[in-house]
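With one protein chain held back, the other chains of the complex are shown just where they sit.
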Amino acid sequence: MLRKLLIGTALGSGLAFAAHAQDVKEVEMLHWWTSGGEAAALNVLKEDLAKQGFAWKDVPVAGGGGDAAMTALKAMVAAGNYPTASQMLGYTVLDYAAAGVMGDLTEAAVKEGWDKSVPAALQKFSVYDGKWVAAPVNVHSVNWLWINKAVMDKIGGTEPKTFDEFIALLDKAKAAGVIPLALGGQNWQEATMFDSVVLSTGGPEFYKKAFNDLDEEQLKSDTMKKSFDNLAKLVTYVDPNFSGRDWNLATAMVIKGDALVQVMGDWAKGEFNAAKKTPGTDFLCYRFPGTDGSVVYNSDMFGMFDVPEERKAAQVALATATLSKSFQSAFNVVKGSVPARTDVPDTDFDACGKKGIADLKAANEGGTLFGSLAQGYGAPPAVANAYKDVVSKFVHGQIKTSDEAVTQLVNAIEDAK
Amino acid sequence: MTTVTTQIKLTPEHSARPGASMRSRLQDALPKIVLAPSFAITIVFVYGFILWTVYLSFTNSKTFPSYALTGPRAYQRLWRWTFESDPPSSWYTSITNMGIFGFLYIFICLALGLFLAILLDQKIRGEGVLRPIYLYPMALSFIVTGVAWKWFLDPGLGLEQTLHQWGWTSFHFDWIKNKDFVIYTVVIAGVWQASGFIMAMFLAGLRGIDGEIMKAAQIDGATTFQLYRRIVIPLLRPVFLSAFIVLAHLAIKSYDLVVALTSGGPGGSAWLPSNFMYEYTFKRNEMAVGSASAVIMLMTITAIIVPYLYSELREKPR
Amino acid sequence: MAFLEIDGLRKRFGSVEILKGIDLDLEKGGFLVLVGPSGCGKSTLLNTIAGLETITEGEIRVDGRTINDLHPSKRDIAMVFQSYALYPNMTVAGNIAFGMEMRGVPAQERQKAIDKVAKVLQIGHLLQRKPSQLSGGQRQRVAMGRALVRDPKLFLFDEPLSNLDAKLRVDMRIEIKRLHATTGTTIVYVTHDQIEAMTLATKIAVMRDGEVQQFGTPAEIYNNPTNLFVADFMGSPAMNLIPATIGGNGNALSVVLQREAREPISLALADAPTGLSAFHSKPIIFGVRPEALTDPEGAERNASNIATADCHIEVVEPAGSDTFAVTNLGGKAVVARLRADANIQPGTSTPLAFNLTKAVFFDPATENRIL
């Protein structure tokens, strides 16, 4: 019995390998988009490739916002079995590129004109040492408010333009007996919100110096202190059960009208879409008060690995399909994000999407497109996670004052550098 | 009469049958040959990897292993973090949680396991039904049961809300949301998972005790309580030790439990060292720090387990 | 040439020497009993004969052939274990036939052999049972059957009766004796029970601490123990070993025994061993077996040297066939074996006869017999 099983598996593997001799018409894709709209969006790509005759070998590893997938990727790379491509975030791409395991797509990039159409800020992560190593799939923007329109109407609120107006709006909701702010008490959600708070409190220049350049002067400045104070103010508007809540459950609170507003990246729109809600009539999307004109972004990328020659053709096809205008449009309409290239027509997008595309374009041109520190686009993971620690400890009271928070932030970032 | 030592086997009558001698020598070596692969595997894949980890902890490995030795910086950082209690560093939280969790988890599992085993040993009708009920949590991974526990402990969904609906509105149970108490919810779920298994071990131990000893003690006038405290529990000493080993290794490896139940807890307040190690090695790309924490974990385990192993294995010299 | 020969056998575990140079031999058809307290190395010695343990030094020969390095199964031996070592997963028949199965004996022959053995041991009705369904005595028989069926050159018994109750033990002892008589096989038998040793053996080796203390026939061992240990170990009740001094003069030595609150007894020795004169006025150990210390009427008629002395009787134990009386000599309780109908009361003084022909003397320093 045992022997049979062993020989069976051995035979099976032998045969499976013996099959490919020349070009392998297959892409092996590691990702953590395993559910709902995300999987549906990715399916678009799968079908695009199928039309070109490329099979899709799925390697989904869900959990922890890609943590489990990244662990699996690390193991795969350690074993030398590179996937064709993997979903990756920001600095991770650069780490892998520095380790010399990424492929080179420059040829396709030149042919397709990616240099011109992909925002320079994104190219910082998709191009390493002059070589294209990753294909950006989308651009998410973090500094958004998602508001239930019915609740907004009920309390008679209007779009808040400043942080103080925002607080006033939250007060109104509180008075009306609605949970003002829907927040999931996980460190990345808290830090994501704090990204917006810092941008709002200190302005674009401050955000860039503090969270992208990690300038210590700025990190320990009074502005940063004030940002923490503002965060503390916001936290007073959340319900007592917020700790540990998943972000989509927080979004659901807004969708259902239990809460007025959520501060979240534009992936939240996917949840509204899935619930068949329309922007403008059912929900509202505003930039986080005081951050209009700037975009704090993150981007999903497909890192392309240094695969053997016979797998290159499939890889190029995958990258090209990923950055094709049609896919960029179709995918991002579903996902809630905006295309990673600025020359995609916005016709299929809803109001929020159109605004997002316009904002991205403006920010790209105006130099106000910043990487989100919470999402791993502001600094390498060690720093980003140290930052999340501090913010989360501040929100949950392990760090008690904004003075202490600033000191801790400076120390933690210094330590992690 | 000449004395011939067995080591020298090539006496004339033996060398006359070299084949048989070869075979008998092979026979002699066979047990070692059989054991060798397992032992070699252990040496390479456990101790080799431990050495590798120790080595990495003295490098500045980040995302990937780097093999240039750069000194004990990782340990210096861990050492510094060990004393950062206000606000608590993640490492401080992890090791204090390990203390709280380790102690309570092992203690409660032992106490509850023993208690249930004693109850079940009272000639209970329906033991066949109850035993698998107590045992089954061990069969399930926390990927499966984590959600159910999370719900149950969530004040907005679980026990608290249910009791509110039933009219007990003053009831409060929000430990899972509280940074100071979240580790205790991890203890509850952990105890739920392992105590049945420990119960089975104790039950087996109780069944193995000579009935005559119990009778003798009863004739000596011991009450039931005294009987257990003075006679039975001391006799279960080997079970306590085995159960301790099982629980200690489960406690130290507890990782899923924290992630599935609390996703780390408010502000990372539910972390255990294994979470710390995983986070630093895989998520924060600080492999040197992750390795150093693994080394410290292993050293702690060694300090606890090796004396036990030594005493256990030395007791029966032969 | 003897059938079983053991020469200079040594066995070491690390630095611990368990067998310290054993020399033994046994004629064909003999019955050798290895006896000694636990830990004396007797079982280890048996295991080395069986080939279950390697030896460090020395040689074992059976029928002229060196078997040092032979696998147990190649030594043409059979062994009965203390716990019987019946394979719990096999039936009685399976147990008996296992050895033949291992040697590749065809099933038909195996069956024949089983039937034959079953008849001899009267276990035919048990053949299909599992060992767990047997009583202690039945297991013992099956274990013997398993050994018998091999028809070996050499039978090894490792304390085979120690797990049986007293009555069964006597029965099985007789059974083994009969078996030995009828089959005429050569047997090596390990026990810590000196009665078994005395009743079964043609040769006894008394062992202590990995050394043979004395090797001889049961009578030699019983009557002429070479040292204190053998004297004390063999015989039940044990030999009285009384601290004493040698008195008298020149050719007429006497042994002087201290008594409590009374003057010492002095027993004149008619034909003392020659070595004893060197111990004049020195302490020795005086050894006399209980049956050599009797009431004067019960004393052996033709013994050449009987001395009588008054002794204070402390305890009387009527045992049915005999009566044992305990007195105190040289600070030790001394047992005398009287006739069953001896009229004797505790607390009184009565004359006891010392059969000095049977007495032995030991040097307290070396513990060896004084010859």
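Lettered A, B and C in written order, each chain numbered from 1.
One rule holds for everything that comes next: a residue touches a chain if its C-beta (ideal position, glycine included) is under 8 Å from a C-beta of that chain, and two chains touch if they have at least 3 such contacts.
The criterion applied here is as follows: contacts and distances are computed from a predicted model.
Chosen from "NADH-quinone oxidoreductase subunit L", "Sarcosine oxidase subunit alpha", "Sugar ABC transporter permease" or "Acyl-CoA dehydrogenase family protein", the protein name that UniProt gives for the omitted chain reads "Sugar ABC transporter permease".
Every shown chain touched by the omitted chain in the complete complex is listed here: A, B, C. Note on the undisplayed chain: of the listed residues B:69, B:111 or B:140, the one touching it is B:140. In the full complex, subunit A touches the omitted chain through residues 2, 5-6, 8-10, 12-14, 17-18, 28, 30-31, 34-39, 42-43, 46, 56-65, 68, 71-72, 74-76, 78-81, 246-248, 252, 267, 270-271, 274-275. Touching residues on subunit C toward the chain that is not drawn are 14, 47, 50-52, 71-74, 77-79, 81-85, 87-89, 98-99, 102-103, 146, 158. Summarising the interface, subunit B meets the missing chain with residues 27, 30-32, 34-35, 37-39, 41-43, 45-50, 52-53, 65, 112, 116, 119-120, 122, 124, 128, 130-141, 143-145, 147-149, 151-152, 157-158, 161-162, 165, 192, 196, 200-201, 203-205, 207-208, 238-239, 241-242, 248-249, 252-253, 255-256, 274, 277-278, 281-282, 290-291, 294, 297-298, 301-302, 305-306, 309-310, 312-316, 318.
In this section, only the chains that are shown with their structure count from here on.
The chains that touch subunit A as well as subunit B do not exist here; no chain meets both.
Chains A-B form the pair joined by the most contacting C-beta pairs. Subunit B and subunit C have CA centres that are 53 Å apart.
Rounded to whole angstrom units, the spacing between the C-alpha centres of subunit A and subunit C is 89. With touch defined as above, subunit B holds no residue shared between interfaces to two or more other chains.
The touching residues of subunit B, counted against subunit A in their complex, run 62-64, 77, 87-88, 90, 150, 154-156, 174, 176-179, 259, 262-269, 278-279, 282-286.
Across the complex, subunit A meets subunit B through its residues 64, 67, 70-71, 74, 92, 95-96, 99, 185-187, 240-244, 380-382, 385-386, 389, 392-400, 404, 408, 415-416.
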